[in-house]
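Note that one protein chain of the assembly has been removed; the remaining protein chains are unaltered in position.
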Amino acid sequence: MSALARSVRSVFSFYLFIVRRARRTKIFALVSFLPALAALVIRVNAWLSPGAAVDGPAVFSNIILTFNLQFLILVLALFYGTSILAEELEGKTLTYLTTRAVPKAAIILGKYAAYVSFLIVMVAAGVTLAFVILFADRLGDAQAWLVLARSAAVLALGLLTYTAFFTLAGVLLKKSILFGLMFSFGWENIVPYFPGATQRFAIMHYLKSLLPPISTGGEGNFAFLMFKLEPSTPAAAIVTLAVVTAAALGLACWAFARKEYLFEE
Amino acid sequence: MTAVIRADKLSKWYGNVLGLSDVSLEIGPGITGLLGPNGAGKSTFMKLVTGQLKPSLGRVEIFGRPIWNATGLFARIGFCPEQDAFYDELTGGEFVTRLLGLQGFSRTEAMARAEKALRFVELFAEKDRLLRGYSRGMRQRLKIAQTIAHDPEILILDEPLNGLDPLSKRKIIRLIRDLRDAGRTIIVSSHVLPEIEALTRSIVLLHQGKILAQGDIPYIRDLIDKHPHKISVKCADPRALASGLLEQPSVRAIQFGPEAETVVFETQDRDAFFGLLTRLIVENGQDIEEITSPDDNLQAVFDYLVGT
Partner (left out) sequence: MPIAEQGYTHWTGHFVDRRLPWWPISRLGIKMAFKRKFFKFAFALSFLPALIFAVGIYISERLEDFQFMFKGRKGSMSFLEVNPLYFKSYFGGDFLLFMMVMMMVLGGAGLIADDLRSNSLQLYFSRPIRKGDYLLGKLATAGFFLLLFTLLPGLLFILLKIIFAGSFKLLTAYPWILPAVVLDSLLVSVFFAAYTLLVSSLSKNRRYAAILIFLIYFFSDIFFSIFYGIFHNPYFCLLSIKADLQQVTAALFRVKPAFEVPWIYSLLVLAGLVLACGVVLVRKTRGVEVIK
């Protein structure tokens, strides 16, 4: 194992330990399970009122996935991505990292890996729970599990890409949260509905292009997510997301190694 | 002296603000005190030496290698930052162990080293307490524990005695001396002169980003010989003593102290004055109770040099 990989691993285990302890983790975990709670309310209502049937796949695709993809992962990636550097500066703990025999790139990559893997587990757990509740009557259907696997994979890719992007924003900008909010809920939630090639300038476009087909009894699959979508091919989408992630992380490491950071008094 | 740390025409600007200007010095094993008022450039120097900042001009080398982005060198350096900052989610033991883990030590070795360091700073009994419950003195000692845990050759301690009660100060001073005795190269910064005086006689005086003086205290005293020295003599008949020295060229001024039996002489030639004083005491059979030099401490040196 190379020295960089060893350092990345040690930073990873350091921050995985810290993130599990942090109080805010509990709040975000709670938020990640809210869609499952919503699914439970819908399901319980269907059981209590025999007339109100639940179209599980439709609710899963139109509500749970939309919420996770267009809101939750953006908020989580924004907070944790920008935290990678900002929390060290705000807490004035960066010194403990930059005066160790750890390459600066390993600090960024290790912390990114720790946060992103934690986020993926948290979001995947929430989505899986919501899926089990909504697909309770179709759990033997292998196709349904494939839908879950693919949806979780899209969310994981989204977390990987957005967290990398916001890591870069955090390294370069002082007001990364404001930039992130404008980017997430301005650009990323508007541009994907533009026609033609314009929508390809949003990360969200490539994530939507990878969503699984779900057959529902209701009207239109992913009615909102798929609206105006002119999908890219899965291969193109995956390559683009991988390039964006790698470029953002590469730039973040490069900038972090060259920039000097001073603590605010 | 073998230079472990070498700064050559080292300068640092923060935009238009001058942090450090044209600093050249060599530091070898033992304790070197970095002195200066707030904003003198002590922390800037320490950040440059620990590779947290990049020099605007000049070079800073550790063991003959530039420190900026020289990751490997950091295994040989321990840095105790000035700020009271920790990962509050951790316990004291976890803090030191996990930071050792970052250095690449295995879990078992990190735990053994952490234990040794925590015992050294007398915090082992408190290792399982969350950091947010630590007192200021404990936190300061914990910072030292993380500084020494990986057994570095160079220790850079930024204001390690800041804000501590006398008992904690004494403990930390003892710890630093023990480390010096173990052969470490140590730089300690402070703006409180008696603290440094308790640690070392080798000092670097910084003021407005520049080196004002460098060396041991007597050497610095020689540098400021152009300034008058005060010598206070407590004796049975101060007036008789004063009259005996009144016309001597080495005496610039004579002042009687607030206590009736004290007289304070001002001289520009200490050696000549002490020669005269000793002769006079012997010749006149003066009964001397005490001879002190009120300005023979670092504060006076510093005041003279910065012109206050």
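To keep things simple, chains are lettered A and B as they appear, and every chain counts its residues starting from 1.
Just so it is clear, a contact is a pair of C-beta atoms (placed from the backbone, for glycine too) under 8 Å apart; a residue touches a chain by one contact, two chains touch by 3 or more.
Remember, predicted model here, so these are calculated numbers, not experimental data.
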item	value
Touching residue (missing chain; options A:Phe17, A:Phe67 or A:Trp254)	A:Phe67
Among A:Val19, A:Ile42, A:Leu97 or A:Ala152, residue touching the chain not depicted	A:Ile42
Listed residues A:Val31, A:Val132, A:Leu172 or A:Leu251, member touching the removed chain	A:Val31
Omitted-chain contact residue, chosen from B:Lys9, B:Arg65, B:Arg132 or B:Arg279	B:Arg132
Hidden partner chain, residues of chain A it touches	24, 27, 31, 34, 38, 41-42, 45, 52, 59, 63, 67, 71, 75, 78-79, 82-83, 86-87, 90, 175, 177-178, 181
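In this section, only the chains that are shown with their structure count from here on.
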item	value
Distance between chain centroids, defined by C-alpha means - chain A, chain B (Å)	50
Residue ranges of chain B in contact with chain A within the complex	14, 50-54, 69, 71-75, 77, 79, 81, 83, 85-87, 89-90, 94, 98-99, 101-104, 146
Contact footprint of chain B on chain A as seen in their complex	6-7, 10-11, 13-14, 17-18, 21-23, 91-93, 95-104, 257, 260-263
